[in-house]
Structures are given as structure tokens and as C-alpha cells.
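What follows is a structure written as C-alpha cells; I'll ask about it next.
Removed from the display is one protein chain of the complex; every other protein chain stays in position.
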Amino acid sequence: MRYHTPSTFEDAARLAASASGLTRFLAGGTDVLVQLRAGMVQPDDLIDLKKISGVDAIERTEDGGWHIGVAVPGIRLGGHADLCADWPGVVEGMELVGSTQIQGRATLVGNLCNGSPAADSVPGLVAAGATVTITGPNGTRTVPVEDIPVSPGKTSLAAGEVVSAITLPPRGSNGGDAYLRFIPRTEMDIAVVGCAVNLRLDGDTITEARVALGAVAPTVVLVPEAADAIIGTTLDDAAIAALVAAAEAACNPITDKRGTVEFRTEVAGVLAKRAARIAYSRAKGENA
Amino acid sequence: MAKDEFNVHNLVGTRPDRPDGLDKVTGRARYGADISAPGMLWAAVVRSPHAHARILSIDTSKAEALEGVKAVVTRADFPTGLTGEDWNLQENTMAGDVALYDGHAVAAVAATSQLLANDAARLIEVEYEVLPHVIDVDDAIKPDAPAIRPGSADASVPEGMAPNVVRYMEFGHGDLEDGFAKADLVCEKSYKTEAAHQGYIEPHACMGQLGEDGKGEMWVCTQGQWFIRRMCSAVLGMETSQLRVTPSEIGGGFGGKTTIFMEPLSLALSRKAGGKPVKLVMSRAEVLRATGPTASASMDVKIGMTRDGTMTAARAEFRMQGGAFPGAPVDMALYCAFAPYKLPAVAHIGYDVLANRPKCAAYRAPGSPMGAFAVESLVDEMCRELGLDPIDVRLKNGVKSGDKSSYGPKFGSIGLTEVLEATKAHPNLAAPLGPNQGRGAAAGYWFNHGGETSVSMAISEDGTAQVSVGTPDIGGSRASIALMTAETLGIPYENVRVNVVETGALGVNEPTHGSRATFASGKAAVVAAEQAIGEMCRRAANEWGIDPEAVEWVDGAAQPAGPNAGKFPPMSIAEIAGKMGSTGGPISGHHEGNLDGVGASFGTHVVDVEVDPETGRTTILRYLVVQDAGRAIHPSYVEGQYQGGAAQGIGWALNEEYVYDDQGRLANPVFLDYRVPVASDLPMIDTVIVEVPNPGHPFGVRGVGETGITPPLPAIANAIQHATGARLRHLPMTPAKVLAALKG
Amino acid sequence: MTKVHVTTTVNGDPVEFLADPRETLLDSLRNSLGLTGSKEGCGTGDCGACSVTMNGTLVCSCLVLGVEAEGAQIETIEGMGGDTQLHPLQRKFVEHAALQCGFCTPGILVAAKKLLEENANPTETEIRYWLAGNLCRCTGYDKIIRAVQDAAAEMRGEAA
Partner (left out) sequence: MATVALHLWSGLRRLTGGAEVVEVNAETVGEALDALCAAHPGLAPLIQGGVSVVIDGDMTTSRHHPVTPENEIFLMQRLKGG
């Protein structure tokens, strides 16, 4: 295995495009090293992105959104007060990935590009409307986060393409987001179900919403029906019931070692309800 | 240190720093994988990806051609003709004609680096013919189940039983029908538990060296260096005494390191690689796939009870699979199941069943937790139905010293009543409970064990003492053995060094199992110290020119007694030791034997839980362990055993299980999915040490390590029913199972 | 397989080693540098026995490549305290019997030290969640939590 430390994304993309064997990009490494160690993948070329300038930066964009470098570990997101104030749901999703030790390494982009439907940071990003910038042999392109994963372990990235940045939109006023996941223990598990809700209020009424579910389909899914169920409401009991029904209806899970179809479906509704209530109170400026 | 600066009569029961504490907080303690030697090779093992498959061919040529590969072994490199348990051990170490479970070793390779050994292992090509497999015990006991090893049943199995039944047992006493007829309530329920792994954090690791001269050495993490020696030499066909086994520090065992798994492979590879030492370290996935978890169980229990809570009769029928080899602890599960109860009539039936899973090993009170889950759950269900307090019912039926046990013999000194009364008096039982919260209690039992023990003690020239023991220190036993030795000799705790020694230094010792290290090595150390005291009294008597019988040992010194009392000043251990070279030579003591006099230990646990009614997740709010220690030599490590046992039981009850896919492959061979409790899953674990001394030990020790894993399984099930009304009869009680039960 | 020359700092000392690009920092520490205090319990970042800090961040050294250590500052259990000057955490772990087999202990001490650097007065819940990535199978965690609390109190200058 060859180990590369390119200094630009263009170089990284060129390396990947010209490689004849198996290539892996290394940011936090918390997935790649596990696969390497278990013999699941034997890359010929490992391209470490951490020497590229700016990959460890969290910066506010001109329009008031956020630009997050691909090598920013989870622990840095949680330590960034302004980012946490804007997008608490995005940050709490990332903070649920692994232990304190994992938080020292694991990154948003790594979690996204691992392609797991259970990735804890992804529903929050999808609900937030985040985008990623992709650098490839033919230049750069920008796509919504939800377009990256296509099936478990697979992404829409072409050979030689590498995610070079992640961008969160401006939070704006009267908005709130939240992410909840269900695991059997309190820590150190892969989500059995995950749900993120992002919404905006006008007074007590929800005017905009995005709901994303994790671990209930081959990819993290955006559920417009669930958002529609609460838009125009004050999150009253009827709206909650409609949200729960929409969330459950959007589930297309499998039964595996971590959960059953029935359990995942039912708990998806429970988490949608609970996450919506937290996002709602955050949008109201309440401490939740 | 002057004698009056310490209170030599009160060491036992104090909490000094453990002797190996500094090594273990600085990282310098050396565990199984921490040793290296010049010229050392690294090994990797090729394992079956199939649950049951005939091995058609193994092609090692590509691996052998790789530069840096020094040896490859398959079963063809092992001697033939073994029988009985030796054959089982050899077969489990490396598959012969048939791979019997996912993870069963089929080949091993040694190379100049670990990465190279891994590469070489991937180049070994094995051709399999996949055979039908069976995983679940209730499937495995069916007459038409795939027969795993036809003809391997022992003489206890009557003709005509299903092909995978390899042991059968029944025992009991009294008139069962009469007993059930006298009951006001008779309940019969079925229960299941899934296989759990000991989950020690240190993977198995060893470094073995075996030359053409037949002499070998091994450094290994183990609970028993002599067991490793005997088993490895049997599997490899070598002379036992030619193998010297040194135990490393051990990173947890809980029974799982009382036997061999891959250790002979390092020796076989070394022999083939010209005698170079070979290090073999398991990955976590190998530990979970190919070492010895405990059995899984399917159990039917029937109990009769009168309206006032008197138990009139009981019957248990247990089926257990312990992998593709005989040895599921169904016997001990049955012995322990009704042990807390005085029963006029009781019947036990047990089946040991083969399945395509790894060969089970001992796990903390082997069998007892399963039996308790079934029986203590049903007792609780019946108490609820009759409106009786579960602790009172256990007090009413609880066994006392001299009572006939459920498994036959009468009990010696036991402390169940004292334990139950201490439980009742604990403030946790009065703590208020909120919505969705419930409280459960259960009792548990373990025999404890003495066993083959050899200890040597020597007085050094300065009057300090060294004790050589053969029981690896798995949780603080050096401290307790040092306390008992120092107490006996009348010297400071710090003046005793306890060494866990290699096989060449002592006679045979059984492993640290059966909660025996503090009991047996401690008892032998006391006898050895008394021998040395006798010799020191003789040396002093000679110096004084008086009869040795007229010398007594007080506060670490010989002093004249009887008619000579006060005639000479006391002669301290340091004075006697300082002159030993010119008064007769070394002063030492030793003791070897099968150490009987073991004392059984009962415990009760009380747990408060909260169940999320929308997700089925159970949170442990409060936890109490009350257990009879006999005598707590070092109370901190007794508490630690209670807390650790409870935590393992909590994991087994709620989340731990072996999950197999439909191909019979282990689906969760990583700590991410084999869910042992993490720090945030647990509350503080309250402990009460009850002390009803065991008359069979000089300080009253019973052994405390195992009982504590038994009550959590039923106690949590009982608490969940109290919280929700739902009764879970199949472990683990995962959120999905609880949520399904809540819906009825 | 070409090895890479790595220059780094471990426990304040400059060190060099050759690393196969596939080997982990844990392998490099244990096998190339002889620092066997960091343990491998899982190799997948789930047990924390290999915890070290790299440039001040707590990480599992089994999830870092040895080659990534180039130019970094690594701290391991071996740098935590000598016999004559134990870190309060090390002393309190012995005093409270917060270890049984001791295999998870180095990783827990490294992780707890980092916690107390960030939070001098953590609650029981904060300690439990911070250490959730450090599995201990022997103790049930009770005495570990108490030892961390007691060490924190001592480091704050409070009587325990």
C-alpha cells in the first residue's frame, strides 16, 4: 500500500484518477482503518487529505452559513460555540459518532462517504440542507448531501472524485434543528434508527421543515411527507400524529443484528415526534 | 519498622494498596502480547468461514512461497490417535476433516512480521463442501437435526435420543406428584438464554517456542499455566515436563482462559520454523468467533407453592448447547437452579446438546445464571400472583446450614438467611419509584472450589517473606494472599511479596477458577507460613537452649512460653532470618494438596429499572448486591468482584448475545455489536458484604467471584415486569423484545 | 513493502521509527518503540485500551496510522508519571482498587487525564459519558468513577 499526502484537492483527485488499483481517501480514518485492519479492504493507494491547506477549518461563509473542512474532527464541532448555536442538531448528530476518542478523529465527510444508512451525522446534514463540494478530474461541482450515498457502502462519487468541503446554509431567524437516534446502550452503538428535524417558525406556526431518517432504508432519506405533516401547524397533537404516521410510512428497513423491521418502523415515529419537539422548542429560543 | 508501629493482628479485613498496583497504573505490567524475544516470528490463523463444512483440500503453496514466511501448519502436523477430551482439545485447536463452526481454525502461518503473516494467511486456499448446520439449541435437539458428531454421546445417554444429545442427566428427591398436589398454585413456564462471552478486554495471546530437542517454553495470558502445559503437551504429543509455561499478567478471564484455544499453534509453528519463538495474538473477532463463550439454554420450570408462599415441589428440564463439543454446563445449571430453596420434592433433567458453534468454556459460575434466570423468574411471577413479598418468600423457603440441598447432599455452613435479612434492611428497598419504574430481586448461588494447589513460602535473610503461588492474579489475589501470609507471620503487609510463578517452580496447580485463588492459595500459604513459624520457633529454642515446645510465635517474633516465659527477650523474625545460614539453612514452608473445606456463597441482588414505554429501552437506576463472603480479606476487591459480576449479569440480561446469520456465521464479532455495558450504562453499584465465616478456611474465606453474575438476569426481568407488567422470558431483554412484550 | 521513516515526539522525547504504511500507531508504539503500556483490546476503536493523545487530542492509537504520527506530539501512559511522581489519577486508582485485571487501566488513565484537563470538576454523568469508549469488564466502573472523582477533588485542592 502506498501512502500519499497531497497538498491540494486537485492533486488528491489526480492521484486517485491515475491509480490503477484500489484507492481510499483518509480523513479521520475511523472507518478506513477498521476495514484495513479486518482485511475487508486492501487499498493499493491511501490518500491522506489532512495535509491539504484549510481542511481543518470551520469558517462562516459570506452569506452567514458555514464552511467545514473535510478533516475537522467531531470534537471541534462540539467546541465551536457559534456553530452549535446555529446548528445544534447537526453538531449533536456528529457528536454521537463513537466515543470521545473517536470524536478526536472522525469527520462529517468521512461519516457521509462511508455510505452507511445508519451514519449519525448525515440525517442532521440532510435536514439542514447542507451541500458538499466535490473536486474531480474535471473540476468541482456542488451537490446536496442526500445525493452522495446511493446504497449501503456506496456513494455517487465517480473515480477520482473527492469531497473537498461541506457547506451549511445560513441558519436565519426562528429556526431550530435536532437529531435523535436510538441505540440499545447509551453510547458506542450504531444507530438502530435516527431522525433529524429542522424547522422554522413564524410565531408558533411551522413555516418550513425538513425531516430526515437514518437506518430505515438503504440510504439516509429525506421525508417530505413528514415535513408536510407539520408545516402550517403549531406541532399540536394532530400534527404529531401525522408526523409519526408519515415517518413510519417512509420506512423501508431490514431486519438485521441491530433491529427488526417492526421495531425500526415504530421507533422512527417515536424519534420523529421527540426530535420535532426539541427542534420546535429550539426555534422558539427555548433551552432544549 | 518497629513492631509497635503497625497493628499486626488486624491486617485481614483492611484495604492496603495492591502489590502490583504500581505496575498496572504505569503501563509496565506485562500482559500476554507484551513479550517479545530475539528472532521472534508472528503468526496468523486461517479460519473456516462456514458453520459446518467438510475440508476437501488446503493449498498452502502460495503462502509458503512468500518471502519471510517461515512455517505453515495444518492438522496434518499434529499427532493422531488422541481420545476423549484430549481429542476434543486437538480438534478444537485445529479442524481435522470437518470445520465445525464459523471461526474454526484450519491452518496457521508464521512469518517475520504480523502484516506478512496476515498476507500469507490470505494466500492459503481451502476448498470446502458446505454441510447442513444447526445453531439454536431447540433446533439442535430435534431428532432430524444435522448430526454433528455421531457416536460421541457418553454412557449417560439412553438409546434412541436425538443424535446431538451427548450427555443426559436426571436427579432429585421426594414425591413430585404429592408435592404439586399440595400446592395452591402450580406454574410452569419456559425460558431461554443466549450465549454470552466473558468479554475480557485482553485478547488471547502467547509466545511459544519449541525446539527439535522437544523442550519448549511458553509465555501466555492464562488462568492456569499447568492446564496450558498439560493441554498443549497432549495436543502436540510432547512430554509435559519439557514444556515450561510462564503466565503473563492476565487481562481478564472469567473462566474463558482456563483452557486452550490457539496456544498449541504457536508451538507447532515454532517447531516447524526451526525453534524460533512465535507470537500469536488473537484479534477481537477471533476471540468472539473462536474462543469459548458460555452455553445457550432452553429451560422449562414448574413450581408448586401454597398460598402462604411455601414451595411444595419443583421440576426443571434444561437443554443447553455448548458448541460442537460436549461440555455445556447443564449439570451445574441444574445443581444451582433450586439451591436457595428447601424443597420436599424436586426433579431435574438435563441435556447437553451439540451445535455448530465454538466449544464453550467456563464463564463465571458456569450454568448458574441460566438456571437462576428460569427459577428466580418463576418464583417472582408466583409471588406476584399470590401477593407475597419475594424476599419474604425466599426467607420462608431459604436453606440453612444442615438442610438437604435441592441437588442432594446437605449444606455445610451457609449464610443465605443472613444475606436475605441484610437485603431486607437495606435503604434501597425503601427508595421511591416513579412512573415506568420497577424493582426486582433475585437470589443466586455458587459452590466455589478448592482443588489442586501447591504453594511455597520462603523467609528471606532480612525477615521478609516471599510466597510463590500458581494461581494467576486476575483481580487482586496477590493482595489478599499477602494479607493472610503477613497476618499469620505477624509481619507488615509490605514485607510479603507474592509471586505468580511458572510451571517449573511448583507442583501442579489448577487454574484460577471456581473462585478459588484467595481460598486455596491463601489457605495453602497460611499452612506454609505456619510451617516456617514452627521452624523459626525451633531455631529460637536452639539459640536459647530450651524445648521448642516451650516457644510461641507472637507479633512476628519467637518468645519463650510456659515455664520459660520472660526468661529471654523475644527474637524477631529478622533476627532469626539473619542468622539462618548458620542455624540450619533456609527457612521455608510449602503446602500441596487438594484443598477441601470450600464454602458455598449465596447472594441476593435488588435492581430498580425504568423502561421507556415507547422504545422498550431499560435503564438501570439503582443496583444492590448483598453476598456472603465468609470473610472479606481485602474488602475493596470483594466489592469489586460483586460489582463486576453484577455488571456482567446486567450486560447478559439486557444486550449481550451471540447473533448468527442464516448461514450460521457469527454476525456480531466486534465490541460495537457485542454490547458489553459501557460506563454510561450503569449506576453506582451498592454492595453489602455479609460475613458468615467458612469453617473450612483459616480466615473463613468462601470465595466471592462467581455468585454475583447469577442474580442480575432474573432480578432485571422481575424489575421489568414490576415496571411494565410485561414478563420477558427470553434473554437478552433487548428494547425490541421489551417493546414487543409491552404490546402483549 | 516499502516502509516510511517517521520522526515524531513521544512523551516529550524525539523518536524515529520505520513504519509499514498499513501499521497502526499502536503497532508502532508497541513493536517499534517498545512502549507496550498501550493495549489492543479490539483494533476497531470500540474499547479504548489503546488511548493516547496526539497533538493534545484523545484518540485510539489503533485508529491512527503510524505514518500519521510524523511531526506529531504523542503522549502515552508511559509519560503519565514515574514511580516517584505518580499522577493523582494513578495514585487514586490504586487507592480505590479501581482496577482488577488492569488491562484497560492505561487507556482509562490517559482518557481520564484528558477529561480533567478539560473539566476540573466533572459530574458523575460527565465522567461516565467521557469514559464510555473505555470498556472495563472487571469492575462495573463504580470504583473507577470514584477514583476519578477523588483525583479531581485532590487536583482542585479540595479534601476528598
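The letters A, B and C name the chains in turn, as written, and every chain counts its residues from 1.
Criterion: a residue touches a chain if its C-beta (ideal position, glycine included) is under 8 Å from a C-beta of that chain, and two chains touch if they have at least 3 such contacts.
Being a predicted model, the structure only gives us computed values, none of them experimental.
Participant: For the chain that does not appear here, which of the shown chains does it touch in the whole complex?
Facilitator: Missing chain, whole complex, touching shown chains: B.
Participant: Which one, B:Met332, B:Ala443, B:Ala541 or B:Val606, makes contact with the chain that was left out?
Facilitator: From the options B:Met332, B:Ala443, B:Ala541 or B:Val606, the contact with the absent chain belongs to B:Met332.
Participant: Which is it among B:Trp42, B:Tyr101, B:Phe180 or B:Phe254 that touches the chain not included here?
Facilitator: Of the listed residues, the one touching the omitted chain is B:Phe254.
Participant: One chain is left out of this view; which of B:Pro409, B:Gly545, B:Gly585 or B:Gly744 touches it in the full complex?
Facilitator: If we include the chain that is not displayed, B:Pro409 is the one touching it.
Participant: Which residue from B:Asp59, B:Glu170, B:Asp184 or B:Asp462 sits in contact with the chain not drawn here?
Facilitator: B:Glu170
Participant: Have a look at B:Ser61, B:Ser156, B:Thr306 or B:Asn542 and name the one touching the chain we're not showing.
Facilitator: B:Ser156
Participant: Even though one chain is hidden, which residues of subunit B still touch it in the full complex?
Facilitator: 154-156, 158, 168-172, 198, 253-256, 258, 331-332, 335, 362-366, 402, 407-412, 446-452, 513-516, 594, 596-598, 696, 705-706
One rule holds for everything that comes next: only the chains that are shown with their structure count from here on.
Participant: Write down the chain pair with more C-beta contact pairs when B-C is set against A-C.
Facilitator: More C-beta contacts join the chains of B-C.
Participant: Report, in whole Å, the distance between the mean C-alpha point of subunit A and the mean C-alpha point of subunit B.
Facilitator: That pair's centroid distance is 44 Å.
Participant: For subunit A and subunit C, what's the span in angstrom between their mean Cα positions?
Facilitator: The separation of the two C-alpha centroids amounts to 29 Å.
Participant: What parts of subunit A, by residue number, touch at least two of the other chains?
Facilitator: Residues 37-38, 186-188.
Participant: Quick one: which residues in subunit B touch 2 or more of the other chains?
Facilitator: In subunit B, 283, 671-672, 677-678, 680 touch at least two other chains.
Participant: Subunit C touches which residues of subunit B in the complex?
Facilitator: Residue list for subunit B touching subunit C: 15, 17-18, 20-31, 33-34, 36, 113-115, 198-203, 249-254, 281, 283-284, 474-476, 634, 636-637, 639-641, 643-648, 670-672, 676-680, 682, 684-685.
Participant: Would you pull the subunit A residues touching subunit C in the complex into a rising list?
Facilitator: 1-3, 26, 29-30, 33-34, 36-38, 46, 48, 50, 73, 75, 98-102, 104-105, 186-188
Participant: Within the complex, which stretch of subunit C touches subunit B?
Facilitator: 1, 20, 22-23, 27, 30-31, 35-44, 46-47, 49, 76-78, 80-83, 86, 90-91, 93-97, 99-106, 109, 124-125, 127-129, 131-145
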